[in-house]
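Handing you a structure now.
As you look at this complex, bear in mind that one protein chain is not there, while each of the others sits in place.
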Amino acid sequence: MTNSFITNAVWAPSGKKVHLRLGKAGNSVRLDPAAATAVPDTEDVKGITSTDVELPDGAHCTDASGKLLLPALFDLHTHIEIPGRSKRECIMRAGEAAIHGGVWGMLVLPSPAFCFDNGAALDSFREAVEERSVAEMVPCGCITLGMLGEQQAPYNTLATTRDITILCDGDRAPQNLLLLYRAMQYAVDLDLTFAARADVPALTAHTYVHPGSTAYKLGLHPCPPCAEEIGTETLLRMAEATGAKLHLQLVSTAESVRIIRRAKERGVKVTAEVALHHLLYTHEDIGDYNTVFKTTPPLRDKEDGEALLEGVKDGTIDCIVSAHTPCTPFAKKQDFISAPEGMVALDTLLPTLYTKLVKPGRLSWAELIQACCVKPALIARPWDHEEGASSEVPLLLFDPSAECVVDESTLACGTLNTPLLGETLCGRVTLPL
Amino acid sequence: MPPWPRTASSNSPPINNPHIDLPAMPVLNEKDIQEALEKWTDHILAAAAQASSLGLVGLISHGDVLAQRLIRALELKGMHAQYGAIDITLYRDDLDLRAARPALRSSYLPFSTDGMHLILVDDVIQSGRTARAAMETIFEYGRPQRVELHCLVDRGHRELPIQPDYVAFRLENATGDVNVRLKELDRQDAVHY
Partner (left out) sequence: MKPRKDLLTIESLSDEEIHTILESAVAMKEIFTKSVKKVPALKGKSVLTLFYEPSTRTRSSFEVAAHRLSADVTTFTLSTSSVVKGESVHDTIDTLMSMKMDYIVVRHKNSGIPAVIARHCNASVINAGDGAHAHPSQAFLDAFTIREKYGEVDGKRVVIIGDILHSRVARSTSVILRRLGAQVAYMGPGSLVPPMAHTGIPQLKDWDEIFTWKPDVIYLLRVQNERIESPFFPVADYHQAYGVTEERLRRIDAQDISIMHPGPVNRGVELCDAAMDYRNCLVCNQVENGIAARMSILYHLTPATLS
């Protein structure tokens, strides 16, 4: 045990003042998988002591008055591939960006460059992460070979020999429902979670925005919300029928939230996530074809955003994710229809959550920690990979009074496709540990 | 009287008339202009007495108003002349030198100019470039037998080899811009510089 302490920090979940002992044992909290909703209280946390307790003599203290202490975030939805850059650079930049945003670990979804449909790809990825990344990266295995939706990937091997816990074909589910159904049946025993974005591709092909005033004004074909809702029902029914664990990605409509709520009530093993941008922006932000706001699913109405946040608060939606997607400036400079979807959000994740949701009182710290730290980590189980590792997550200090301008110099992720560019965010992540 | 110039409807943009709020003192007043128009009318009567068909074509804006007044005066003295008005903007040689293109006004030339004796009427002649553009414009409507150029004011500073056939006032020593105001457009008759 070292004798270094951080003193007078505020333990964010409870608001109590605490001291924290620095050192190998003292910089993390244990999550209790059995009680996913319980945030460890002060007493349960190794190395954290209440301010009532006297510090040992000769303790080396760093005063952290005014700063918040909280478990670092885990991000369940990231694409780390930067078009045109090497894999190593992608890994390095995503890792750095994550640390800026208070994220200690992330689920990396498969992409053309990181096609996790075989053991070798996973091995070389983990090796590169070990070598290059400052943040933990959990690869998400493919459901089908090459994510083509045709042949099942060898996920039995991936699960048993490479500790894959989640399967996903990028941002889409296989269109062949029979294939998915059989995969779910087969994977039940392997304790695998199927992550998929609900969609009916025939309804959403060549659509770009939510139906509404923006679609009318810009003359862009609207993407009917019912496509996502039908897809959600379909996936839920299949999961229910097969007993597979399902994680619904990028839930974006109010009706989807209600469908998931009903499913959870009848005991379907389902978890769900919402992208931060769906909580913060609406289709009206697209303005005059601002391609930064092009996302899949598209940005919805204000009512959808409110229903999603309500879902996060009542636990229907388990996690808030960054949906981090780097796009090159040239790609985003094209017209709205040709430009790729997605925005980067890792760098700014915790400051944005704080500035836009916690500070205005829309989300409490306890809710944020549930949705961004506890539940995502319990879904992805990053510790499965390491022999005998316990379900511990690191802690971070957050200075809510600091301000930071988002610009090229503060973004480590490698591209600039964020609507926050030029904005001032409150709060800075400091990592004393 | 021909239906030109039309009174500006509420739909039309406000005519940006720099003449209206100039503080400068008039060098010529209403009476001067009145007398000048009388002499001018007499000149046309004398010079164009033999012309079988006479047309007065005013250059928009101001030249057209002068042409109308001259036609009325000629009418009183028993001479009939056709009235026309042309907007020469599309023929200007300085369109690219301006930041924005000036708005166009409708030309009014309800008669064939073939074989006619035409008098182009303008308020001020300076460089001669407007007169050149007017000549080019008028020839695209037909082949007049004879074209004259009459101006209210000649303020010198010619840049082209063009001289008017008749000038009411010579203000060749004037410094700055010479502005002609006419009642129909600017609420008063006066010449300022």
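Residue numbering begins at 1 within each chain, and the chains themselves are lettered A and B in the order written.
Throughout what follows, contacts are C-beta pairs under 8 Å (C-beta built on N, C-alpha and C of every residue); 3 or more make two chains touch, one makes a residue touch a chain.
Here the structure is a predicted model, which is why all the values come from computation and not from measurement.
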Touching the hidden chain, out of A:226, A:337 or A:405, is A:337
In the whole complex, of B:107, B:126 or B:179, the residue touching the missing chain would be B:107
Per the whole complex, from B:26, B:142 or B:164 the residue touching the absent chain is B:142
Where subunit B meets the chain that is not shown, the residues are 9, 11-13, 87, 89-91, 95-96, 99-101, 103-107, 136, 140-142
Even though one chain is not shown, subunit A touches it at residues 211-213, 215-221, 288-289, 330, 333-338
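In the analysis below, only the chains that are shown with their structure count from here on.
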The distance between the C-alpha centres of subunit A and subunit B, rounded to whole Å, is 75
